[in-house]
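Yeah, one chain of the complex is gone here, protein chain that is, but the others are all in their spots.
Moving on to subunit A:
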Amino acid sequence: MTIDVALIIKAIIILLIFGITLLIAMYSTYGERKVAAFMQDRIGPNRAGPFGLLQPLADAVKMFFKEDFIPSQASKWLFILGPCLSMLTALMTSAVIPFGDSVKYESAPGKVWDIPVQAIDVNIGILYVFGVVSLGVYGIMVGGWASNNKFSLLGAIRAASQNISYEISMGLAIIAILMMTGSLSIRHIVEQQHGGNWNIFYQPLGFVIFITCAFAECNRTPFDLPECETELIGGYHTEYSSMKLGFYLFAEYINMFVSSAMISSLYFGGYNYPGMDWVQAQLTGSLGEIAGHNVGTLIGTLVFFAKSLFFVFFYMWVRWTLPRFRYDQLMNLGWKALIPLAMINIILTGGAILFLKPLIVSFLK
């Protein structure tokens, strides 16, 4: 009986993470339009509901009622598989991200369950994310090829080469983080950043490389070459309509949120915030051990979401500020600038761990 309640709490956490990811992705579409409107001195969507808050719902209903069209020369099953793969790989990543510390639950006096606010804590979490991200391009490639349209195919091929190119520097940027933390579990990486010890202060170059690659992997402007409408009509989703198109667009927003969550947990301390210990002590002092811990976890989770949403905003900010790269510029940046920089970053990190750290430690003694 007791373990059941613990399992139910875990199930609720998993469902909540899933639901919140979808909700945030949904309202990112609204946010995107509002941010764009603000930057272009317009008002943006304001008809559906107060401040246009029901706009995502209206969009979804519109998507569902559009004609679901499959071109006669298209490869039918792969045409359907494309958006499904995109959505699947986008949703799989959030499973290993630690959204908060842990929820404590006392089933019997003295028997306390400590349930982490995370779907699963695998010890190779970061490799899992990396693997799923590297699969993310299949949805675009399969859909683009199956459409039997040369613009779609060009979009698919661009997406493939772009993803392959930027994955390398992304992996190299992560390796520098792994050298510092010595763990592949994202929860460990977040825990080690406790007390203002954020990785951004040690890895500023790695952070710049990582966020650039994250933009490229999510196919966001300035790297949205696969769907570049001035050259390729709609790129890989030219032939798509109705909710299949909706899935592609929606997967992009989920990817955006998940990569923002990754950035904030790898470089910005995840659910840690300055003065966390003090707040925790105050809460446990006034509310008791378990309730205080849970409220502290809740605050940490909110901080995590605030950080992630800031990066979602950053994605939009960049999209409406910077023009698109040309294709050869994109490739040159990826192969000739980011990869060498990432390698230099690894060497610098290794050197700092070997020489600088003992030097500073001996100096402080």
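Quick notes on this one:
Note that a residue touches a chain if its C-beta (ideal position, glycine included) is under 8 Å from a C-beta of that chain, and two chains touch if they have at least 3 such contacts; residues count from 1.
Assume contacts and distances are computed from a predicted model.
Per its UniProt record, the hidden chain corresponds to "NADH-quinone oxidoreductase subunit J" from the list "ABC-2 family transporter protein", "Copper chaperone PCu(A)C", "Nickel import system permease protein NikB" or "NADH-quinone oxidoreductase subunit J". Looking at A:141, A:190 or A:309, the residue that reaches the missing chain in the full complex is A:141.
Only one residue in the set A:30, A:99, A:128 or A:151 touches the chain that does not appear here, and it is A:128. Checked against the hidden chain, the listed residues A:54, A:70 or A:184 yield one contact partner: A:184. Summary of contacts with the chain left out: across A:20, A:78 or A:115, the touching residue is A:78. Think of the hidden chain as still there; on subunit A it touches residues 75, 78, 122-124, 127-128, 130-131, 134-135, 137-138, 141-142, 145, 153, 156-157, 160-161, 163-164, 167, 184.
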